[in-house]
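Have a look at the structure that comes next, please.
In this view, the complex is presented without one of its protein chains, the others remaining in place.
Right after this comes chain A.
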Amino acid sequence: MNRKKLQKLTDTLTKNCKHFNKFEVNCLIRLFYNLVGGVERQGLIIGLDRNAFRNILHVTFGMTDDMIMDRVFRAFDKDNDGCVNVSEWVHGLSLFLRGSLEEKMKYCFEVFDLNGDGFISKEEMFHMLKNSLLKQPTEEDPDEGIKDLVEITLKKMDHDHDGKLSFADYELAVRKETLLLEAFGPCLPDPKVLIARWNLKLKYSKIQMNSMICEYLNVYIVSKRSWMYIEKSLKLLDFL
């Protein structure tokens, strides 16, 4: 990709993104193309497909739940074309790393609302929570605990008592208790991942290098202190 084009793309994306400055956007774009492994050619839109994206989520942001990662991918992939393009990438990361509580609430609700009908129903909750309890072999109904957990959650969050969570319910509950933001599964970067990871050893396989750069970026984005690391990672980018 030539400089001019990159410059132009950076400018456009910076304009639409409130949490990153120009330099940061630039970095993210370069990182994106590095991850994708090339720039777009005429007419051919390229981006991160589901598997690549899930890999990033797993390695970089410490997510493990398959279903939640799928949902995160869908939340990133605004145009629903099955891959995350460069603008979705920058937007998504902006929310991931710098998003305000409001933005995050919207995003999380979207992730949890599996069928996209604007409500989190009991069934959806059950689906999301079904692996959250240790199965007791002695129990007659292994799902009983989950059902009970769903009831507890509803009692806690369903303020209008209609048996499902609307965004208003959810928002009210989260404002009261921030811990409920990710009530049905971790869909945001783990806070402990975001906090400095200075001790990681460098290993020069391609994937690890990429994730390493991601981490450098995270470190930078979070702490604003690691200017040097960013430069170093950009140099590494050129190598690849």
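Here is the rule we use: a contact is a pair of C-beta atoms (placed from the backbone, for glycine too) under 8 Å apart; a residue touches a chain by one contact, two chains touch by 3 or more; residues count from 1.
Everything below uses one rule, namely that contacts and distances are computed from a predicted model.
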| item | value |
| --- | --- |
| Among "Sesquipedalian", "FAD-binding PCMH-type domain-containing protein", "glutathione transferase" or "Outer dynein arm-docking complex subunit 2", the UniProt name of the subunit that does not appear here | "Outer dynein arm-docking complex subunit 2" |
| Given A:M69, A:V90, A:L114 or A:L129, the one touching the chain that is not displayed | A:L129 |
| Contact footprint on chain A, counting only the chain that is left out | 100-101, 104, 128-129, 131-134, 136, 145, 148-149, 152-153, 155-156, 177-186, 188, 190-192, 195-196 |
